[in-house]
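The structure under discussion appears below in the form of structure tokens.
Our next item is chain A:
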Amino acid sequence: MYEPKIIGFLCNWCSYRGADTAGMARMKYPPNVKIIRVPCSGRISPELVLRTFREGADGVMVLGCHIGDCHYSTGNHRTAKRMPVLKRLLEYSGIDSDRLAINWVSAAEGEKFATVIKEFTEQISAMPPFAETMKMEETK
Partner candidate 1 sequence: MSDRLTSLREAIQQVFPQVDGVLGIRRGPGGIISPYLFHSEHPEELEALAIWPKEPLPDVLRKIQKAHPEAKLAIVCRGCEERGVVEMMKHSQLNWDNLTLIGLQCTKEEAEFCRCAKPYTVHAKIVVGEPIEGVPDPVTEKVAAMSREEKQEFWKEQFLHCIKCYGCRTICPQCFCNICTLEDEKFVETGRLPMPNPSMYHLIRAMHMTAKCVACRECEETCPADIPMAVHFRLIARDVQEMFSYETGAILEQKPPQLLVLEEGEYERTGLPH
Partner candidate 2 sequence: MIEYKSVLTTCPYCGTGCTLHLQVLDGTLVGTLPAKEHPISQGGLCIKGWNVHAFVNHKDRLRTPMIRKNGKLEEATWEEALGLVAEKLGEFKAKSGPDSIALLTSAKCTNEENYLLQKFGRAVIGTNNVDHCARL
């Protein structure tokens, strides 16, 4: 059993607030996901996700507002278009694309946030450590 290292990129307006809502309701979920706040999920370029994997993350989450609810109107539309491509690329490279989770959590959905985190952590825990899978060398 190992402790998976997960980085979550959360949009400031919906998902990060959703995480706050989960906190305010004292919902419990595993501590593996470390959250990085970005203004919009559209800010997350595929390079950032890949770089996070390269650093040895076992899973990466990109959470944004629901389609149609984006604080920036349509920023998350771009997330919904580029991230599926990245997921497929991971798969084509022999990397389990389930290591990258794309999901939508609104500010009201504390419960969903906790569930998403819980399920993703469980899913990643069931996989071997990423660095081991890839026989990855440390970054400099």
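Simple rule for what comes next: a contact is a pair of C-beta atoms (placed from the backbone, for glycine too) under 8 Å apart; a residue touches a chain by one contact, two chains touch by 3 or more; residues count from 1.
How these were chosen: all candidates are chains of the complex that A comes from, given by their letters.
Since this is a predicted model, take the numbers as computed values, not measurements.
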{"item": "Which of 1 or 2 touches chain A - same complex, any copy", "value": "1"}
{"item": "Residues of chain A defined as touching candidate 1 within the complex", "value": "46-47, 50-51, 53-54, 67, 74, 77-78, 80-89, 91-96, 102-104, 133-137, 139-140"}
